[in-house]
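Apart from one protein chain that is not included, each protein chain of the complex appears where it belongs.
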């Protein structure tokens, strides 16, 4: 079982959320508290946006994250308004950097927790559906990267939520055609550098957990004087697969089959509904 | 430009050929002497057979090979009658273990020096031709691994040389259909654990170099008293993409468009002729 | 908290004990069951003896051991009558290969579970006591490697048990001089390629656990038909910091403050008594 977190808000050193919270993602990679499997790291990754480059940065490593001095330096010096981090627990594909999340294409980043059931049987058919022009985007061998390339194929850059729904619909349809009852289990963090999309969905409707941070004003009321609470601003929002820290009221569970858009102005939340690619037309 | 070597003969500690010869493969990875590019390591790999396991062992690493203590220990302790080693210089695909040679499937090992011209354009079409049952064999993203899976698809396990010729024919045909004048450049080392196949071929008929060691009796006559020469036996044979050592008479160039079979009894050498997969029938 | 195991007996592929037992060391590196800390890997190492080389082989890596294909190949192909394996959980020193166990010098291997309390304060004084001729043996920065070099200084190669007792005495004396009440916590696995020494000792007399496998004849009586039990022979013995597997009667706890010598002929067990280096004479 993987873990991930996303942040969008005022520019913060990445370390603020990666290392400096109780139950931070790095800490979680040592001691998981929720989740179906005992948890250990098969690779860590973080992707971030800054003004310095048009392309988001990505750091991925197989080193134990808690002892990775390179990551510590990077997390202390990169100040970013939008980043995604991920700790991987392989479901079978090789332990290598190109199988670590986030996956990147142009200005997009993508992290996934969950799995495509029986991926090995479905893999070839799913990969064949990827647009030939995107074929070489794939550098690894995971179900997650395949989902990302399918979402790109189905229009992620034009209409992100619809594309993610088509991707989910296509994976479910393909899986069921191969006799898989519940083909898809996922929480997703996806970004174009402006918006942060968070999806919770599974074919069983018993999806991996997903949480968002409460409104900063709520947090300040609940925890006046708390170090992190004091620095957050109204637009700051985090999404996490497992709560960072123990404080009641800080984390709100994202409902089943939901997609969240964290953006300038009010965030949006709506039902996530896999779409049949057949009905999807041009896809 | 990659470098590789293969050995078949009396069981030897792998280090004998990997470290202990002048211009050994490890030394070559620091100081190349022939070859079209200045040479540096983008990954090292060695595969070997022993009686201890039905599956050949494979060690692949991105560490500089000359400073890799794990490799030194392994090479000193693994005594093998048949092994293949490879130093990689990437032609563009990621620097990661799963892109390092040898590639392995069941009892087969495969190393390659060279390239498929315009591989990025041809990749999807080549991968689609891989037998679906072999699709998940691919863990990396190189042209070399694709060639291996195509050879498996075209019958490597039943008729190795024909399968390699079909693979070459299919790559050339696919390349030419895409307007690539000279699609294939290769020297190959392939083994099933019994025989060692060495191929030198390219569409331009100006292939990367390939050499075999002279007959042991010739070597003993030429270099009486030489340490390595003294220990070799009549059946011992090495194949290398670049000579190990400077001794005249030790290395014989494999002719253009040739496949060599090193085996119990007399070795065989014949012309290597790419075959049209269309004519190849069942492929 | 680290974990280690040692084996001495008929030559076995290392994988037999490393991967193929329930609660094998590799499996333990994911899911610890005993021990004071939640457990995760900060590095893995295995050292082994074979006839192929005078120097034991050592493989050390920071990769998650359960996904390390190099280690799997090595463990399948290296057949050894005596090996030591170790999973590290750092107590503060850097996560790097040269801080992974086993440490090696000439024909000796050394693994340690435990710690020198306040090592950072004592380190310089301990290192100064290492024989100058052994100073460059140290490549890393751990308390464990310092203990090994001290044991070598105090005569490990001539009288191993006495040297280990002097080392322990010297560490305790140095620690207490610096106001550390309980300076030493250790279980040790040490070998010269012939004998396997296992020590359980701590200043508090509440040492980390250590277990030995029962006599093969006992095991065969207890578990007739069990796969592993069937293949073991009378001289085969394993020592582990935590039992491999759940079978009652298989593992015997080594008593507090004890040193075990596993060797040809009857094994020996005696009290382990730290010695004052002052009384130790030449040390």
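A, B and C label the chains in the order they appear, each numbered from 1.
Convention: contacts are C-beta pairs under 8 Å (C-beta built on N, C-alpha and C of every residue); 3 or more make two chains touch, one makes a residue touch a chain.
Treat the numbers as computed from the prediction; the structure is a model and nothing was measured.
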Contacting the left-out chain in the complete assembly, out of C:70, C:97, C:153 or C:241: C:97
Chain not shown: contacting residue from A:5, A:18, A:74 or A:167: A:74
For chain C, residues in touch with the removed chain: 93-94, 96-98, 120, 123-124, 128, 132, 135-136, 138-141
Those residues of chain B which, in the complete complex, touch the missing chain: 30-31, 38, 40-42, 62-64, 66-69, 90, 94-95
Where the unshown chain meets chain A, residue by residue: 13, 48, 50, 52-53, 55, 57-61, 69-70, 73-74, 76-79, 97
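Please note the rule applied: only the chains that are shown with their structure count from here on.
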Interface ranked first by C-beta contact pairs: B-C
Shared interface numbering between chain C and chain A [over half = same, under half = different]: same
Length of the line joining the C-alpha centres of chain A and chain C, rounded to whole Å: 41
Touching two or more other chains - residues of chain A: 94
